[in-house]
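For this view, one protein chain was removed and the others were kept in their places.
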Amino acid sequence: MSLVVVQFLTGLASASSLFLVACGLSIIFGVTRIVNFAHGSLYMLGIYVAYSTAERLMPLLGGAGFWLALPAAALLVGLIGAAMEVTVLRRLYRSHELFQLLATFGVVLIVDDIALAIWGPADLLGPRAPGFDGSIAILGSKIPEYDLVLIVLGPLVLGLLWLLFRRTRWGTLVRAATQDREMAGALGVDQKKLFTAVVFLGAFLAGLGGAMQLPREAANLGMDLNIIAEAFVVTVVGGMGSIGGAFLAALLVAELNAFGILVFPEISIVLLFLVMAVVLVLRPQGLLGKAEQAQHATHGEAEPTLAPGGRAMTAAGLLLVAALAALPTLAGGYLLGVASEILILALFAASLQFIMGVGGMISFGHAAYLGLGAYAAAILTRELGAPMEGALLAAPLAGGLGALAFGWFCVRLSGVYLAMLTLAFAQIAWSVAFQWTEVTGGDNGILGVWPSHWADSAARFYWLTLALVAAAVALLRRAVFAPFGYALRAGRDSPRRAQAVGIAVRRQQWLGFTLAGVFAGLAGGLYAFLKGSVFPDVMAIPMSVDGLVMVLLGGVQTLAGPLVGAAVYDGLKAELVTRTEFWRIIVGCVIVLLCVAFPRGLVGNLKALWQSRRGVEG
Amino acid sequence: MTSPVLEVSRIRKVFGGVVALEEVSFAVAAGEMVALIGPNGAGKSTCFNVVNGQLRPDEGHVALHGRAITGLPARKIWRLGVGRTFQVAATFASMTVMENVQMALLSRRRRLLSLWPRATRLYRGEALELLERVGAADLADRPCGQLAYGDVKRIELAIALANEPALLLMDEPTAGMAPGERAELMALTAAIAREGRIAVLFTEHDMDVVFGHADRVLVLDRGHLIAAGEADTVRNDPRVREVYLGPETLAADEAEADAPGWAAC
Partner (left out) sequence: MLSVSGLCVFYGRAQVLFDLNAEVPRGRVVALMGRNGAGKSTTMKAIMGLLPVAAGRVAFEGREITGLDPYRIARLGIGYVPEDRRVFPDMTVDENLEVGRRPLPEGAGLDAPAWDREAIYTLFPNLRELRARGAGQTSGGEQQMLALARTLMGNPRLLLLDEPSEGLAPVIVQQMARAIQRLKRQGLTVLLSEQNLRFAHAVADEAVVIEKGRVRFAGSIQELEADETLKRAYLAV
């Protein structure tokens, strides 16, 4: 009994920080319509800044220094958020949600490296809270006093926010801008100021959430992605844009975590998944969310029409494959390894492009299916002694089954909600791989996944990879121009019209999602044999984002794009990582720049240039 | 007279305590054009959405050729022979006009899951025929996203006809069109309906369109059907005039300008 009470109160205490982060995310999204991926980074900055500030102030002011450091840190993070709004977010308000998510992920990378440079890679343990460093007995069990502070903080902030939004003119204007920002502007509301202020508020809350954790956990560089995945789950479950919903969902998620550890210590995260699944099936808009209304007339251009490349293109494709097949005569082992990796990632990116470009579904968790394929192949060969051939058959199956299961939920949502859900699923898959040590080896991964004897030279494995990737990409292209791809595109262009001509849009999307999972799984299987090992990283968020950047680099609406994108991105990154410890900040800046300046990607921009030239001449 | 294509019986629909529809019954026969009109908030959209399956009525039922279609999803209703056009025309913007029609034909033949054949090579002839029926064959290869709005409306009609529907539901078919284009589209619709013995139910605000093209007119007010019949009968119905049509002229109201102008709405 006392254990239950302790866990319950611990859950309540954890819920507070999670609520602060999630409601900040929700408020920013409400007004700017941007899901701020970097919100977890602001949370992480909160705890780091609080650590440094407390370290300086406490020798001077004693206990008061600590209590001053927390709001000071939140304030500073708020200002950082405002600066981010002015420099990055402001340029993205009219962009596609994909670019908004990606650009803010670029900020995640940048903040990561800045934090690494300032605070170093080691965990930093903060001081205990002066005045609240003991524990008190409740029903015979000891509860840290500081937890009680946190338990009070959550409802207090909720109440203050309610007053702010319901009882002040500023709050009324924010709510108006949330519902129709252009109209609010036409009524004389200065949007720029309002947006900056709202992002400041959201960032302040995230920073406060981080700072409040100072006495509870050590500051570390992994906090940003951990909290953001949870915050996404909270906002999706609670209902995007609903502060009350965020509060409820934060309580729910935190309690689940607290009790899940008691029941299934190994895979407690699965509980979270189940609850999220149940909520989404019953209330797709979240607990307190409003059903998505038809979006206001978007000013974006209509997606371009697609046409198969014709004979010249097919010939060029065959020529390229032939040229690539000749590569082993020129290149040595290392280069062939890089080339194989590029091919595998090209397939991964192509499968992602299939659901994004053709299906209109943005996945921020596509690495889950790559990872499922990789783990399936590795587990089969290592644990069950299956040959490579069998493992390579199982890999797409595993990717496909994973996509079938997760996709069933994902296609119930659309746009940015879908993106967040895919990310949450991928994070769950990652957690399982990370925590389920008996099967996956946890952090140590699975080693010794080698190809069959006939394919064990670099050249032979490269040829195998080339053959499979070429065939798979050709199949994917074929599907795009087959009725299947057309129906998928119909659902993207106009779901209403598609339904009205008898297309089961959700089912079509679900099957498309699954098909993409199959091909990602195949890429994962190859990846496992190429590396000879599998680690949880293969399904972590950065891998999913790598796939997105490749697609984006090449151009979302360009079928050849992912291939070019994979070659350029993976090649450059391989180069960068060998040269500097701070490669993330460079990649981050490139991503931000790409999203702000070249949303059509490399191939897309070249194509546009080519068409406008021809247009001028014709 | 043969049995009606569409039969709506005693529909009732309540939203959060507010009665949107009460005891609404009507029928539409093959080849007949019926307009559904009424003031804003009278229950027109609700009624329309109950018929097309988007809403499930609390009571009553909707039948197509005597078969209940109450509460079926839109895609199933289409398979049973109901074509639709939307208030804001909806087509597949990333496809050509021809591909838009082919898409509907592919769906009708249940080819949506096939992964191999080139979609653009299937049912071209049939698609072209449908485009000819709405006079848009010359637009076949244009991207649908770049057409003028009036043309998009015609393409939508061609898509709706792809399943050889017995019933055509048109939600404010002429909204957003110039008056001249409106008459053209409705004349085309009427000709197609008569020729193919298709029953047409449409909502509309433009009274020229309603009284120019509808065989019968249904008038809703606050959820009740207050009048139904031929255009002239309805036009001269005093209740209809009171709640909806109003006095004929707009300019001659300086005298009553100081009356509380908005009170009645």
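Each chain carries a letter (A and B) given by its place in the written order, and its residues are counted from 1.
Here is the rule we use: a contact is a pair of C-beta atoms (placed from the backbone, for glycine too) under 8 Å apart; a residue touches a chain by one contact, two chains touch by 3 or more.
What you are looking at is a predicted structure, and each value in this text was computed from that prediction instead of being measured.
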item	value
Residue touching the undisplayed chain, where the options are B:P39, B:G60 or B:G81	B:P39
Of A:R90, A:R128 or A:R175, the residue in touch with the unshown chain	A:R175
Per the touch definition above, residue among B:V62, B:M177, B:I198 or B:A214 touching the missing chain	B:M177
For chain B, residues in touch with the removed chain	38-41, 148-149, 175-181, 205, 207, 243-247, 250-251, 253-254, 256-257, 260-265
Touching residues (missing chain, whole complex) on chain A	169, 172-173, 175-176, 179-180, 182-192, 290, 293, 301
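Just so it is clear, only the chains that are shown with their structure count from here on.
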item	value
For chain A paired with chain B, centre-to-centre distance based on mean C-alpha positions, whole Å	43
Sites on chain A touched by chain B in the complex	302-306, 308, 475, 478-479, 481-487, 489-490, 492-494, 496-504, 508, 511
Residues on chain B engaged by chain A in the complex (per definition of touch)	73-76, 78-79, 83-84, 86, 90-96, 99, 102-104, 106-108, 111-120, 122, 143, 145-146, 156, 159-160, 162-163
